[in-house]
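One chain of protein is taken out of this complex; the other chains stay put.
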Amino acid sequence: MNLSSSILKRILHAPDNRGGLGGTQRRRIGIAAAAFFALFPLLPFVDNYWIDVGFYVGIYALLGLSLNIVLGEVGLFDLGHTAFYAIGAYVTAILNTRFHVPILLLLPVSAIAAGLFAWLVTAPIIHLKGDYLCIVTIGIGEIVRLSMINNPLGLTGGPNGINGIDNPHFFIPILSSRQFYYLLWAIIGISAFLLTRLQRSRVGRAWNYIREDETAAKALGVNVRHYKLSAFVLGAALAGVAGNIYASKQMSISPESFTFMESSLLFCIVLLGGLGSIPGSVIGAFVVTVFPEIFRPFAKYRLMFFGLALLVMMIFKPAGILPRLRDSGERLRKALEGKKTGKSRPNAVPVVETDRAEQKLLLCIENLGLSFGGVTAVSGMELEVDKGRITALIGPNGAGKTTVFNIITGIYKPMSGRILLRGKDISSKQPYQIAEEGVARTFQNIRIFPSLTCLENVLCGQHSRGKAGFFASMLRLPSQRAEESRMLEKAQACLARVGLSDSADSLAAALPYGKRRYLEIARALAAEPELIVLDEPSSGLNDAETVELAALLKSLVREGLTIFLIEHDMNLVDMVSDHVVVMQSGKKIAEGPMCDMRQDPKVIEAYLGSDED
Amino acid sequence: MAPLLEIKDLCLDYGAVRALNSVSLKVEENEIVTVLGANGAGKTSLLKAISGLIRPSKGSIQFRGEDLSRIQAFSLAGRGIAHVPEGRRVFSTLSVQENLTLGRYGVRALRKKADLDNLEERVYALFPILKERRSQLAGTLSGGEQQMLAIGRALVSSPSLLLLDEPSLGLAPIIVQEIFSLIKKIHKEEKIAILLVEQNARKALKAASRAYILELGKIVVSGDSADLAQDPRVQAAYLGAKAC
Partner (left out) sequence: MSRPVFFDKGKKVSTFFEQLVNGLTVGSFYALVALGYSMVYGVMKLINFAHGDLFALGAYLGYSLLTGATGKITASMGLWGGIGFTALLVALSVALAGVLVERIAYRPVYPSGRLSLVVSALGMAIFIQNAIMAIWGSRPRAFPASVVPSLRFSLFGIPVTLLQVTILGISFALMLIIWLIVEKSNFGAAVRASALDRETATLLGIDVRKVIFFVFALGPGLGGVAGLMNGLYYRAISFNMGWNYGLKAFTATILGGIGNIPGAMLGGLILGVVESLLAGYVSGAWKDVFVFILLIAVLIFRPTGLLGEKTAEKV
């Protein structure tokens, strides 16, 4: 089972996006919780012990937030996250005890060191999937812990660790439990604020697209490698910050604090709270820290109960305590307003500037070949797609049609031949680059992002048309706001174009099957493509829906788009295609208008088989 | 006498998508019946419903008068239904011999060594090439050989009904030829009923005595295959019927 389908299942288990705790209700609870955390150390009956418990809730909350970036937002199984926390703590401890660098100055240093370390160790392994990545991260966690024990160059103090770390000095020296508590929770507040902004930006959405369906994200212009790496780096940097504060509060650190068990706890925090949910990570940290504290009287049994509690949670509430609510379009727009931004330029229907007369040929495939382990999927395939027309690729099952599509969109690399888009060879490019070149696609078995809203799904198409990065998104620079509102408008226009405006805020998983096709088409349109490649768009649609689809495709072509589709439903091919290419056994066997193809003995034989024995 | 397999008003849904809509068909003892239709018409779903891999939402499937809808999929093999799935699905890292031996795993009566040897010899007689390669890993066979292995694996359970899903898929024309003559031979020598799902309509119609044509989950035409071979509706099911 892949990650996206598992997430789909969680969502279907979880209350609907609109159901359960609503947005406003949550906001009230959130304010109450923030007030509680702010006032808690001042309450008369709270002693230093419980303030310290509050501090450790904070450390786990910060670590939870940091792992949530990697695991929650991007869906990367990271079971060695403690390594980055350890790097932060040890960098702080070493630089402080040896060179007396002030703790707060070491805060950014720890973050950068942990981030850099994460980049170095994850860059070679980032392509690994699921369990394999999980195992490697466990290995990284262990390597870091064991190295600290072994006291390399006498720096880490071996199993005993490092003692005598200073307190931070923020105008006044920070000494008491209460002061540490406020310092830490202030940092958590700022981090949560910035992370929420990231979640509502091009960057945060790109992370989610990868989590939901990596292939679809790739094909629609998301540079998967870049975003996965950046999630690791950012998550590690935040863990490094947690390490810095932890070291200065404890005044001593040792490898015992950075075990695999800690990494497992962090993993549980994120899942308990809800994947990708920022308040969820805080709640998860609260549960994981306070639960064993409350059960302290049963000292021997408390962790046993904790293990059982994790089980019970996963059986009865697999989506977590506070699953992330997706933002409505309204909310996204409001978030952009605040300050007056430059009125974004009106951008009506998705129209591509066309110059039909100038160049007729848009896509040209020359002598294409690809085989898988000795089985030839495509060989010597030739094909041309003219601008402003609908070209259909048909052929019996197993003829290699989808393989051709996967080569065009860069998911497979051809073994021979070239693919020319506007005369330019794109066969060696990455999928996201091909999307940027103006090719968008849909998939045979519908690959939408099930637990995102329809609007967010369509925004994915716009990803390749924007450029706002991390800092612009966290700081909400004017350029980023303008870009976001342009993207929103465009996405809404595309949804409207396929008649899904009413569903903009509902989760894609909640759409009926037929509408999911349209959502996929809207997502492709939002990429402002010149060529749109549709893999069996009519499959699963009934007759009436197919007629509707045909009308949509025709009107898109009238607006200047070029369409290339694979289809089994000859009614649809009849209705829309200007030109038909027939494939069999990896080769083109005929081409022309559908009427001629129907009479062509080679085509009939390809479909019905030959008569002679 | 009741037919070997009788399906009545079968409906099957994948979530909101109806894959089969009120399908009724029957297969008599020792008869080849073919189900034709374009990709996505619901042919594979029909076979999966018969062998219990998917539960239908409505309708009944009776095999030798017994209702199959409450029976676990794995115990169907022991009742005499063998299913050769689409795409062959041989166990690639098991040897040819192991693949064959697994074929009668579900049939308790056949666990005796002598019966098994006997059956295996018959299968090897049908597919001599498999005997040559019995110790090779199945994944190293060619597509046609894998198809033969998949069919052979089904035959060692000594079924009374053989479900064949697209046996010619992705194979070179000459191999397709060979597979079809094997199907006819099996039918003649083993005296078993075959429900054949095929894209290669002409060949399937030649091999079968009766045929059903599925379009969008519904049976649109059925009858003797000799008659259907001349019927323009067969071609229309694949290539559409628009007059030009």
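Odds and ends about this structure:
We just call them A and B in the order they show up, numbering each chain from 1.
The rule is short, and it goes like this: a contact is a pair of C-beta atoms (placed from the backbone, for glycine too) under 8 Å apart; a residue touches a chain by one contact, two chains touch by 3 or more.
The structure displayed is predicted, hence computed values, not measured ones.
Of the candidate positions B:73, B:129 or B:175, contact with the hidden chain is made by B:73.
Which of B:18, B:43 or B:153 touches the hidden chain is settled by the complete complex: it is B:153. Only one of A:304, A:361 or A:551 touches the absent chain when the whole complex is considered: A:304. Residue A:271 is the one among A:271, A:509 or A:603 that touches the chain missing from this view.
Listed for subunit B, the residues touching the missing chain in the whole complex are 51, 53, 72-78, 82-83, 85, 89, 91-94, 98, 101-107, 153, 157.
Residues of subunit A in contact with the chain left out of this view: 1, 3, 5-7, 9-10, 13, 71, 75, 77, 79, 124-125, 128, 130-132, 134-136, 138-140, 142-143, 146-147, 149-150, 215, 259-261, 264, 267-268, 271-272, 275, 300-304, 306-311, 313-315, 318, 372-373, 406, 411-412.
One rule holds for everything that comes next: only the chains that are shown with their structure count from here on.
Centre to centre, using the average C-alpha position, subunit A and subunit B are separated by 42 Å. Looking at the complex, you find that subunit A touches subunit B at residues 375, 396-398, 512-513, 536, 539-540, 542-543, 568-571, 573-574, 585, 594-599, 603-604, 607-611, 613. Touching subunit A in their complex are the following residues of subunit B: 15-17, 38-40, 143, 166, 168-170, 172-173, 176-177, 180-181, 198-204, 206, 216, 234-235, 238-240, 242, 244.
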